[in-house]
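Please read the structure below before turning to the comments.
With one protein chain held back, the other chains of the complex are shown just where they sit.
Up next is subunit A:
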Amino acid sequence: MAMRQTPLTCSGHTRPVVDLAFSGITPYGYFLISACKDGKPMLRQGDTGDWIGTFLGHKGAVWGATLNKEATKAATAAADFSAKVWDAVTGEEVLTLAHKHIVKTVDFTQDSNSLLTAGNDKLLRIYDLNKPEAEPQEISGHTSAIKKALWCNNDQQILSAADDKTIRLWDKTSSEAVKTLTFDQAVSSMEYIPDGEILVITYGKTVAFYNAHSLDLIKTVDAPTSIHSASLHPDKDYFVAGGDDFKLYKYDYTTKEEMESYKGHFGPVHCVRFSPDGELYASGSEDGTLRLWQTAVGKTYGLWKCVLPACTTEELASENSDAIYCPPEIKA
C-alpha cells in the first residue's frame, strides 16, 4: 500500500542522478555526494540535503562518486575517461587520474590512502594517493565493462560487478580472483556492509544478500519491479530498494515482507542508500532530483518535525508560521 511520506527534495542537478554515497559520521555531521550525468557532482549536508558545493572540472557525465569516511576527500568517476580526487572541504580538484575508457566506479580504502577505480576498460586499478604519479596496480579478468568495484574484508580484498554477469572477489596482494558468482542477468548494483560482512546485490527484480567473505547466499527477496539499487539499514532491520516504477520500497530484512512503498520521484530510481545513522535514506532518480526519506516516518529529525494528530488547521498554521521557509514563487 502506498503510504504518504514527505520526502525532502534536493534539486540542482539538470540530468539524471546515477550514483550517491554518504560519508561516515564526522564532528560536522555526515555528508552526501551525488553523481550526475550533467558532469557536476554535488556535495550536500547529509541530514538536511542542503547544498554545500559543486565539484567543477569533469568534462563528461559523472558515473560514480564517493566520499572518504571523514568527508575530507571525494572521488568521482566520469565519462571523460578520468577519475578525479577532490578536497571535499574546499572543493578544489586534487588529482586527475587518466584512464583509457569511461570510468564507472571509485572507492577509497578506510585510511583514504588508496583509491580503487574501474570502468569500461574492464580493469580494476589501485592508485596510491600518496604517490599518484606511480603506475597503479592493475587487476584484469572481467570480460566486460565493470559497473561497481568495492574494497572489502579490511581493504584486503576487492569485490567487482561487471556486465559479464559475474561478481568476482579478488585478493589485493595476489591480484587473483578468489571467488566468482555468476548470474543469468547483469547485476544492477552492489553495496558492502563491513559490520556483519554482508553484500547487497540487485539484479532483475531481485534483491539478494550474500556473505562477503564466502559469497554464500543468505537470502533473496523479489520486488514488484525491476530494481536498480538497494541498501541495507545499519542495524539490519530493514532494507530499501528502488527501480523502474519510480517508487521506493521498504522491506523487513528478517521476514522479507514489504512494509511500505512511497511515490515521489518522476523517473526510475537509480540509486538508494541509507545514511550512516540509519535515520534516513537518500534516493537519486532519472528525474534529476535526490530525495531524502525518513526511516521512521513521523519522527523529529533534521528538517522533519513531528506533528501531533490533534492539531487543527488553525493551530497548524500558527505553529508553522514561526519556523517556516517560504519557497520563492517560481513562475512558469
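Keep this in mind: contacts are C-beta pairs under 8 Å (C-beta built on N, C-alpha and C of every residue); 3 or more make two chains touch, one makes a residue touch a chain; residues count from 1.
Criterion: contacts and distances are computed from a predicted model.
Engineer: For the chain that's not shown, choose its UniProt protein name out of "Two-component response regulator", "Gem-associated protein 7 isoform X1", "UV-stimulated scaffold protein A C-terminal domain-containing protein" or "Protein YIPF".
Structural biologist: "Gem-associated protein 7 isoform X1"
Engineer: Which subunit A residues would touch the chain omitted from the figure, given the whole complex?
Structural biologist: Counting over the whole complex, subunit A touches the hidden chain at residues 4-12, 28, 42-44, 48-57, 59, 72, 89-91, 263-264, 266, 287, 289, 292, 294, 297-299, 303-307, 311, 313, 316-317, 320, 323-327, 329-332.
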